[in-house]
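Right, one structure below, let's go through it.
Note that one protein chain is taken out, while the other chains of the complex remain in position.
For clarity, chains are labelled A and B in written order, and residue numbers in each chain start from 1.
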Amino acid sequence: MRKFWCLFFMFWPVLAIWLCWVSPANGWWFPSIAPWELGQQIDDLFYLLLIITTVVFIGTQFALGYVLWKGSDVKPGRAWFSHGSHNLEVIWTILPAIILLFISLYQMDVLARIRVMSKFPEQASRDPIAEVTARQFEWRIRYPAPGKKLLAQPQPDDLYTVNDLHVPVGQPVMIRLRSDDVQHSFGLPHLRLMQDAVPGLVIPVWFRSNAVGKFEIVCKELCGWGHYKMQGELTVELEEDYEAYLKALQEKMNDDGYPADAENAVAQSDEE
Amino acid sequence: MSIATHDTPGAHSHDDHAHGGHHEIGFVRKYIFSTDHKVIGIQFLITTMLMLMVGGALALGVRWQLAFPWQWMPIAGDLEVFQQQGGIISPEFYTMLFTMHATVMIFLVIIPVLAGAFGNFLIPLQIGADDMAFPTLNMLSYWFMWPAIFCFGISFVIGGVTAGPAAGWTSYPVLSAIISAAPGSGPAQTFWLLAVTFVGVSSMMGSVNYMTTIINMRAPGMTLFRMPMTIWGMFITAILQAFALPVLTAAGFMVLFDRTMGTCFFVPAGLVVNNADPTIGGGQPLLWQHLFWFYSHPAVYIMLLPAMGMVSDILCTFARKPLFGYKPMVYSMSAIAGLGFIVWGHHMFTSGMNPALGMTFMVSTMMIALPSAVKTFNWIGTLWGGHLHFTTPMLNAIAFVSMFIVGGLSGIFMAAVPVDLYIHDTYFIVAHFHYVLFGATLFGVFGAIHFWFPKMFGRMMNDTVGKIHFVLTFIGFNGTFFTMHLLGVAGMPRRLADPYNYPYLEHLLPMNQFMTYSALLMGFAQFLLLGNFFYSMFWGPKCGRNPWHANGLEWDAPSPPPHGNFESIPIVYRGPYEYSSPETDKDYLPQTEYISPRPAPAPSTA
Partner (left out) sequence: MKPRFVLLSAASLLTAVIAGCGDFKSEFVLNKTTDELIPPAKEIVETELHENFGTPEELVAWLKFPIDYGDEESVTVNVVGFDEGAKGVVRVNSEDELEVDFEGSVLRIGNETEHKISSFDPESGTLHVTPPIEAKLTPEDSVTIVLKQKGWLLKRGRNLYMKHCVHCHGVSGDGNGPTAQYLNPLPRDYRQGKFKFTSTISTEKAAHRDFRRTLYEGIQGTSMPSFKLKLIGDDMDAVIAYVLFLSSRGEYEIRLGGELKVLGGGKDDLEQRLRNEEGLTRAKAIEEFESQEEVSEGLPELSDSVATILAEDWARADNPDVEVWPKTPRPEPTAESIARGRALFISKDAKCSDCHGMQGYGNGSQTEAYQQLPGSTLTYDKPGLYDDWGEPIQPRNLHTGIYRGGRRPIDLYRRIYAGIKGAVMPGFGTSLTDEQIWDLVNYVLSLPYENSWHGDMSAEKTVAEHTVK
């Protein structure tokens, strides 16, 4: 029975590591490869941490299992009368300290490139592509009219959509993130990005996607009963598709329903 | 296997007062409005155990929705109030469930069970005092829990049973500050804030008492560095509470004013919430996050340090070995407390806080992992070369160490800001804090309940039932929470009533169902604990003063200790962990035992 408990405590770390090992194959892992370099660097940092922590995890759990195994022997005599070891304490204080300091300094560069505004790509910070306003429970998106700049105040020729953000592929883009009511969070899990939308603040967020496709926008901060409904979609498309999209959106925004004919009626009603 | 023996029956009836001068007190003063620290501790313990079941039931509701979204819920689904929605969990009811689960577990279970129950019961016994420094304050600190429980109870029902406080336990404004933002919570959120204030008052009374008692009332010879780790844990917790709590209380009142009196501490101008009139504003929601986490991050350590202390005691006792590195343990605990005050910003990495500040918090947060690592190594060192006795308390204590490693390591992911940008507010963080709060603290508490139960009631708990409870809880726990890491990496955000709305999460449903089954197993296992506890309270086998052959002062008192605890003032000759000492033939050496032939350290007064 004594050995049973040792095995019991040694068995579960093995199970845990096995589970992590089989997870990527089962889809219990990152949703997709991040389609931009900073996203990939975030993944790389994650894997770096995963390696370090796995080594520590195996080491400590193995050590724990080992001392349990040794200590569970029924043997004559007494336990080892020891109050500790100064040298060991020094080693296992300094060593983790170095590793932890290394980890935190190693992260700084990626963090700065994502968050510090003076390090944003100039193209992105000069011309914000859209203003994204979070609202219970939807994302309202405002683009400038094609060929114009996004201004802080809404303009009569601005284009509006809901839950549907389009950006051109391969270009750094910046959005201005706002909230109309409570705190929300603009999450792009596929891009490994997240930024809270704080009421009263306008927060610039930049990203780039080098892959064409559709990615989910997730609200990641509790914003009320309908929090789970707050789904948006980021569509990354070729420059010309993006311009065509804006053009179509502009046409739709200015639609005055004339001339009315059966063809037009069908086109009007079928939004998809 | 158990080393429990019944060789020294506690032959002390309640009239046998060593100090004399106590007159007979009535039932009400003795068991209800008692000023005796032991009764208060037990009151806290039983209250929190019942609250644990409430919090667990709420969690099972959450798990039901995640595994079987929008399906008729068992038992509750038949109730009249749920008919309107077809017996399913509505989104606002779900929001209430996870809000109240966190609230009950944190404010009514973890904090009071550590500081309230074990702090009260153990501090005077372990330092050799006859009671707390302020017994009446101590009684009040328990009875201030009840207005809190009452207010939490009201907040469940006042908005209709299907909706309650709906801003999460973190209660971020504007959601919590404007009634129309989460209208379902209405007055419920107000009562929630009041309840948190009452809990704060209760904790504050406790911590003032603990600090005073530990500083002033130690027995002769009980120097600071002869105190058991439990007392160190309680002492540092009390300091943390005393400095951090006022911030939360003040912030709580500010939100209350925002809700009820139209102040705008946290509300900026011009917000149109649920088509109400635009707010007047001038406030700043981030201010709340700073104030809240300035308390709530130290609170994480309030919820951990006493358990660390108790586990150290249990590990030494059943390894029959002195604590490995007593002073490093004390210093690392103090370091955790000190660093705990300068890491709160790591909860706000994605909030739009100045990135330079974010970098600073990242470094300080990484550094707080260091003392935790030192402690873990020392616990393993303590077990190294010991003669292990796998009793129920010991198993729970080993589980504490094993689970704490996971909780600590997963914390490093969150501390790294770039990685946090992805895993922030996903199930990864849920996994992380459940590993710390449940995996570590609650296993520590389960261990402590089994360990000190003989001292509380003079009877033993059933070891076999205790082990079955442990195994089921351990399996259920890991089944529920280890898998949450993977959900987090897959990007599943927390607090979503229906995560499968998002196509990239649809395939996680079977995993969630597995977790729900594990959680059900874990939930039902707790009935074993309750049954064992209450059965043994009356019909367990009687035990003597020192069934575990432990060294602490509390084992010198009769079981259960009478009013006034000790027959005579104990004199302390050594530290609490002198197991297997060559100075004596036994494998333990109580702190009070005087050994004449060899020159023992002269008893110094503290």
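Throughout what follows, contacts are C-beta pairs under 8 Å (C-beta built on N, C-alpha and C of every residue); 3 or more make two chains touch, one makes a residue touch a chain.
These numbers were taken from a predicted model, which means no experiment stands behind them.
Enquirer: Determine which of the presented chains are touched by the chain that is not presented, and list them.
Expert: A, B
Enquirer: Which listed residue, A:Gln155, A:Gln171 or A:Asn210, touches the chain dropped from view?
Expert: A:Gln155
Enquirer: Which is it among B:Gly55, B:Gly164, B:Pro183 or B:Pro371 that touches the chain not included here?
Expert: Residue touching the absent chain, from the options given: B:Pro183.
Enquirer: Considering the whole complex rather than only what is displayed, give the residues of chain B touching the chain that is not shown.
Expert: Residues 69-72, 77-78, 83-88, 90-93, 160, 162-163, 180, 182-184, 272, 274-276, 284, 352-355, 498, 501 of chain B touch the chain absent from view.
Enquirer: For chain A, enumerate the residues touching the unshown chain of the complex.
Expert: For chain A, the residues touching the absent chain are 115-118, 128, 136-138, 140, 149-156, 160, 162-164, 198, 200-204, 225-226, 229, 231-233, 252-260, 262, 265, 268-272.
Everything that follows uses one rule, which is that only the chains that are shown with their structure count from here on.
Enquirer: Would you tell me which residues of chain B are touching chain A in their complex?
Expert: So the residues of chain B touching chain A come out as 1, 90-92, 95, 163, 166-168, 172-175, 178, 181-182, 184, 267-269, 271-274, 281, 283-286, 319-326, 328, 350-352, 355-356, 358-359, 362-363, 365-367, 369-370, 373-374, 376-378, 380-381, 383-388, 390, 395, 398-399, 401-402, 405-406, 409-410, 412-413, 415-419, 421-422, 424-426, 471, 474, 478, 482-483, 485-487, 489-491, 493, 495-499, 501-504, 507-508, 511, 579-582, 587.
Enquirer: Considering only the defined contacts, which chain A positions touch chain B in the complex?
Expert: Residues 1-2, 5, 8-9, 12-13, 15-16, 19-20, 23, 27-31, 41-42, 45-46, 49, 52-53, 56-57, 60-61, 63-64, 67-68, 70-72, 75, 78-85, 88-89, 92-93, 96-97, 100-101, 103-105, 107-108, 110-112, 114-116, 136, 179-183, 185, 187, 189-190, 192-196, 198-201, 203, 216, 218-229, 231.
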